[in-house]
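Structure first, commentary second.
As you look at this complex, bear in mind that one protein chain is not there, while each of the others sits in place.
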Amino acid sequence: MTATVLRTLDRVVIRFAGDSGDGMQLTGDRFAAGTAVSGNDLSTLPNFPAEIRAPAGTLSGVSSFQLHFADHDVLTPGDAPDVLVAMNPAALRANLRDLAAGGTVIVDTHDFTKRNLVKAGYPADPLADGSLDGFTVHRADLTALTVAAVDEFGLSRKDASRAKNMFTLGLLSWMYGRPAEPTLDYLSKRFAAKPALRDANRAAFTAGWNYGETTEAFAVRYEIPPAPAPAGRYRTITGNLALAYGIVAAGDRSGLPVFLGSYPITPASDVLHELAKLKHFDVTTFQAEDEIAGIGAALGAAWGGALGVTTTSGPGLALKGEAIGLATMLELPLLICDIQRGGPSTGLPTKTEQADLLQAMFGRNGEAPVPVLAARSPGDCFDTAVEAVRIAVTYRTPVLLLSDGYIANGAEPWAVPSAASLPVISPDFATGPNEGDTFLPYLREPDTLARPWAVPGTPGLEHRIGGIEKADRTGDISYDPANHDKMVRLRQAKIDGIAVPPTFVDDPGSSDLLVIGWGSTYGPIGAAIRQARAEGLKVAQAHLRYLNPLPADLGELLRRYPRVLLPEMNLGYGYGGQLALLLRSKFLVDVQSHTQVNGQPFAVHDLVEVIRTQVKGDR
Amino acid sequence: MTATVLRTLDRVVIRFAGDSGDGMQLTGDRFAAGTAVSGNDLSTLPNFPAEIRAPAGTLSGVSSFQLHFADHDVLTPGDAPDVLVAMNPAALRANLRDLAAGGTVIVDTHDFTKRNLVKAGYPADPLADGSLDGFTVHRADLTALTVAAVDEFGLSRKDASRAKNMFTLGLLSWMYGRPAEPTLDYLSKRFAAKPALRDANRAAFTAGWNYGETTEAFAVRYEIPPAPAPAGRYRTITGNLALAYGIVAAGDRSGLPVFLGSYPITPASDVLHELAKLKHFDVTTFQAEDEIAGIGAALGAAWGGALGVTTTSGPGLALKGEAIGLATMLELPLLICDIQRGGPSTGLPTKTEQADLLQAMFGRNGEAPVPVLAARSPGDCFDTAVEAVRIAVTYRTPVLLLSDGYIANGAEPWAVPSAASLPVISPDFATGPNEGDTFLPYLREPDTLARPWAVPGTPGLEHRIGGIEKADRTGDISYDPANHDKMVRLRQAKIDGIAVPPTFVDDPGSSDLLVIGWGSTYGPIGAAIRQARAEGLKVAQAHLRYLNPLPADLGELLRRYPRVLLPEMNLGYGYGGQLALLLRSKFLVDVQSHTQVNGQPFAVHDLVEVIRTQVKGDR
Amino acid sequence: MSSGLSLVPLAGKPQNRKEYTSDQEVRWCPGCGDYAVLAAVQGMLPTLGLRRENIAFISGIGCSSRFPYYLDTYGMHSIHGRAPSIATGLAVSRPDLSVWVVTGDGDALSIGGNHLMHALRRNVNMTILLFNNRIYGLTKGQYSPTSTPGKVTKSTPAGSIDHAFNPVSLALGAEASFVARTVDSDRAHLTSVLLAAAQHRGTSLVEIYQNCPIFNDDAFAAEKTPQGVLRLEHGQPVTAGDWAVVEEGGRLSLSPLAGAAPIIHDAQAPDPSRAFALSRLAGGMTPVGIFRQVERPAYDDEARAQVATAISSRGRGDLDSLLRGPDSWSRD
Partner (left out) sequence: MSSGLSLVPLAGKPQNRKEYTSDQEVRWCPGCGDYAVLAAVQGMLPTLGLRRENIAFISGIGCSSRFPYYLDTYGMHSIHGRAPSIATGLAVSRPDLSVWVVTGDGDALSIGGNHLMHALRRNVNMTILLFNNRIYGLTKGQYSPTSTPGKVTKSTPAGSIDHAFNPVSLALGAEASFVARTVDSDRAHLTSVLLAAAQHRGTSLVEIYQNCPIFNDDAFAAEKTPQGVLRLEHGQPVTAGDWAVVEEGGRLSLSPLAGAAPIIHDAQAPDPSRAFALSRLAGGMTPVGIFRQVERPAYDDEARAQVATAISSRGRGDLDSLLRGPDSWSRD
């Protein structure tokens, strides 16, 4: 064993990059799991092409996974990686420009052949021509080392070299002191049915670890002390998994069976996949023929007394508009989740964006208001789902939950709540007449304006509902002008009357600038504010979960600050940003938008710059 | 002949009301045609149940047609009829409350049987119990008179009594001095194939006329002098017909064949019906399997170089959202017409509303801006269609045109433009390379930011388009973050850069209040302002055709007035009204909304009241 | 589990037609065929003996889709073309309901064609009544996917140029397990077909020829005469009056009964080819009755079985352990 130095760091950002087939997502996932167990806080950013297997060796085929971990709480996956692991020339070329100055590059030299250099668009070998000057570079033929390490298991050359991601993971795990056991256990489970693959992958991992420990190439090992965290149980979780679990939890806490009607679409499909595994929680998943049938079936199930849910992304939400309008008329509970992606149209399916807010608010005919909630981080998808269902059931209304590709696929440590700590949701089905001897399906609770949820099978409550305007109280078809006006206003009043908690403002005192946000920008905005404050700027932060209705105190809050900045990953149709459009209209406050629509989360340093300008700049 | 007095009036509002099967729409239409020929200005409001034939004799089966005509220009069909023609008890009961104080009722007593009174919900006979005190009432068994008049033609009793609408029309035509010839000619043509019906209907009309002239029941005839109007040729036209003609005219002036892809829906279907008759204008109509296929086919035709058009109403527009997003990405010309109706969901299909503006603006995923134009009156549908096509073709973009049930079915006299006076629209197809030797399908015209329209069949310009984000200039698929941000902004800039004429303000000088509006509220707002001014109030009016982009001078204009009032037939999702939401956000002006969502156009007297309060009231 | 109604609770006492009549005024045109179907359904439902509250009717949009308002069961008048998908969600989550869909030729075959096809292939336990009047009634008379080619309507003033669907052929091509056709005016036949459809486990499609006196009067004038129809009876030779259906080269045709070898109708044949051939029969007689009626697992039964199996094999899920997952750690 060579003498390595152990250096302590407070934070590291690593990016694993390789071909789509190189298993970088898995490598990143496992590194994150090890990191979480080590007690660091962390945040991840997977990034992969829209193609299933884009052509090997090309820039378009590069898949990467970035991970930020630290001894303090981490809000984003980091702007610039400190370490880049590049499995081939294309991965190097596509990612090098992001590397922090003086950063470290670990390169698998195996694929640096002429042919592959050309494929990646390199005129000359970057390992030889000085391109990497200024970085700390580790080169090794990781593929060859892997093949040698797994020789004894009799794999095909292809399968053998595929284990190079585990070799790399072993090396990095050694370097950053991540425990080996969880990964070795994981491999044993994952390849339980294929012993040769199992043993080879375990051997590759161990060989990578030993390679770090044995060779003299790596003079330094790093240690990142655990981040302080409240006592309790933790796990890492992605937004889509947290969303699926939130739905299951809401089913559990309401006693309602869950019925998901969905049609696959990136990046929402994983919610369907996860829920499909949870049938033993009385969860039924229905892969419909399209998005309309998905919401249709969920609505049918909701009518029957299930917790109806539908999940999709932007293009799918566009197709559901008419059915959402029907649900608004029927006043039945329904959860609609939109995992936003780059748009418009097919757009950038694997990239992130928050450009569906106005669609969520207004994307259907007539006056059809629905509550809109947005999740701010992977773990927050859980709470937001539970809260959305609570509102849907309490107020008998479809509810729209917005997430996006960034938090859907990104992971963070999550303080696991106990089931008992979650709110009880009471379906409170109608069981008998509600007005003397008769049953009025559109008689409302005075406080919530909710109508009764009378499910088929309940004797004596037979009634008819539908999308034509309904008479107040009786629910009969009504063409009466005054009734229509009344019902339109009642449906709006019901949504406007939803009890929304007051806005939490993080203000160290006498700030000149309030930075407000919604959804997945929470992390980058929070990190930027932290940095701005470190620079001595006085900045307050508020982040909204409730986008419709807005919190009652919001107008007053916005008016309290001389300046309000709202960064959004959308353009707001030329009105600023999409939420800015709403806030400006509602409160007549000159909210300043900062918009970015490039399919990526905000870079913290960009936001800091915008904050600086806002605080210092004259207006 | 009895001696009748001839009295001159400046305006009259008549409402014909009867069972759905009584032919009230036809009666009203023909009375309007006669009125137009007489040189009066006029405005009409048909009102019919959603059912094809609602149960005879019931309130829900009542169909009516209101008509306002005058010796001056008329802006609305009138709030309260001066004359009510009621063909049965239900028609009387459903309409009497609207009648102006001291108004006239003409009743067909034939159906005032016990059974029918009960059906209509009358406890006692209103003709006998004093309910009509305070009105001038003419009762006659019009049905029996009609049956007697057509006796000689050997019709079935049913067919014979059906001619009572023509009897009534004859009577009213006599009363108001409408010429008989046009109606008699019309009947000859309409029933050319059925001589017995033709002769019977003509005879009934004449009998009605003579009944007025001969009996002593009617002591007064009225005369309404012609309204002054600029010289020229006039016709009456409904909004849907004007829209269809506008599309044909745009096809003619652009030299493009028209391709309409549509799915029937009330109140848009008539545009399809009218265009289907105009094949000799090189118009192809395609009744698609649904709204999505309708717009899909129109988009395919547009790609092929046709003038692609799709027509629908709110629920159909909700279904087209995803395809509109595609059209936005493809940057092809396309006209999308939404004839708004009462919503949400199925709502009130035969009633009017302007609650699709926000859907038109935002009803699709991602940032997908499209120009939005609204027609203000039946005749204006023509000009708006031509202008919408001009924008679509010039800027290579889908354009949304909003009309609504009120102006779609309502009629007004229309100064017929000459074809030569209409703008020439130049498709300007790409014919060759646009950058040296190569063709860049997303290279833009510097002034309009329009891309080339290169239709299949053009040699050398073969290229691929699609809904995934395109690289600037080349149009290749691009996942590049910076390119996406650029393209989102370019598409927005293209729409924002559309040249929109400055806002016309009708301000007699130093007004304290600006009343702004869009779409079909033009008539009621105009009439209310006229009345308010007559009361001495200082009120200015501006009415917007361009809702996206908004006119460049609008912000300045709104700020110029101490108060701005915006009446809309929607609720604006709790933000005021829908356009108010946009204006408040864009210009931070405290626009005051007045909203009504009862499926009816504004009553002028209500608007006057609102204006009074706005002008006088403290804020 | 072979009856479509086997999981629906019974009323236990006799019911009558009036109990199935709601208080809503019926608003079809005088003479509309929908009245006859409504009367037949209101007459048939009591004979099923089900608890009335366990019956749910879901419709789309169209004249026919007003149907649920007039029945005193649970009802939903939904949006155009989507009733089968709504019914799918209801049927999967509620085995104790008898689920019915009411739809028109435009609703089911134009905008809603895809949902219909997928319901049929999945075989979700529901009964679909397709009111085929070969026209769009509610929107006042445009042609539909079943309109006769050449039809002059508001949207086809020069005559329609669309080839029409044959709903029975289409359903058979879409893997339907129960397909029948009947006529509004033949109350007894209609009733018997509806009863069989309700009792079938899986998706039953019943095409009902329905007269629209206003926009497409007498579209089925021929089928209202005894000579116009050919009744299919399982296990019986396919004949009507002096005519028999015979086979040649895979094609069926009408032949004079005398001396002919009529085919025997087998509605339960696993292979739908013969039923399909019957649906293509030309020559002026329209086959009515049950074309196909085969047992195949119903989607909703299987979906519930998967849930039940998961629960019985893994135990009812424990939320706490799910949330914790396999990789959690604790901090203190």
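Think of it as A, B and C in the order they're written, each chain with its own count starting at 1.
Just so we're on the same page, contacts are C-beta pairs under 8 Å (C-beta built on N, C-alpha and C of every residue); 3 or more make two chains touch, one makes a residue touch a chain.
Source: prediction; values computed, not measured.
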Chains in view that touch the one left out, judged over the entire complex: A, B, C
Candidates B:43, B:201, B:236 or B:313 - the one touching the absent chain: B:236
Which residue of B:9, B:100, B:137 or B:416 touches the chain not shown here: B:416
Option from C:33, C:113 or C:137 whose C-beta touches the chain left out: C:113
Per the touch definition above, residue among B:187, B:243 or B:326 touching the missing chain: B:326
Which of C:63, C:90, C:130 or C:171 contacts the chain that the document leaves out: C:171
Where the missing chain touches chain A, by residue: 50-56, 58, 60-61, 263-266, 269, 272-273, 276-277, 279, 285, 287, 289-291, 315, 345-346
Residues in chain B touching the chain absent from view: 33, 36-37, 39, 182, 229-237, 245, 248-249, 252, 257, 259, 261, 278-284, 286, 288-290, 292-294, 296-306, 308, 322-323, 325-326, 330, 416-419, 456-468, 476-477
Touching residues (missing chain, whole complex) on chain C: 110-114, 117-118, 121-123, 145, 158-159, 161-166, 169-175, 247, 249-252, 263, 266, 269, 271-274, 276-277, 280, 282, 296-297, 299, 302-303, 306, 309-310
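One rule holds for everything that comes next: only the chains that are shown with their structure count from here on.
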Identity of the chain that, by mean CA position, is farthest from chain C: A
Centroid spacing, where centroids are CA-atom means, of chain A and chain B in whole angstrom: 45
Distance between chain centroids, defined by C-alpha means - chain B, chain C (Å): 39
Junction residues of chain C - those touching two or more other chains: 61, 77, 79
For chain A, residues contacting two or more additional chains: 322, 325-326, 466-468
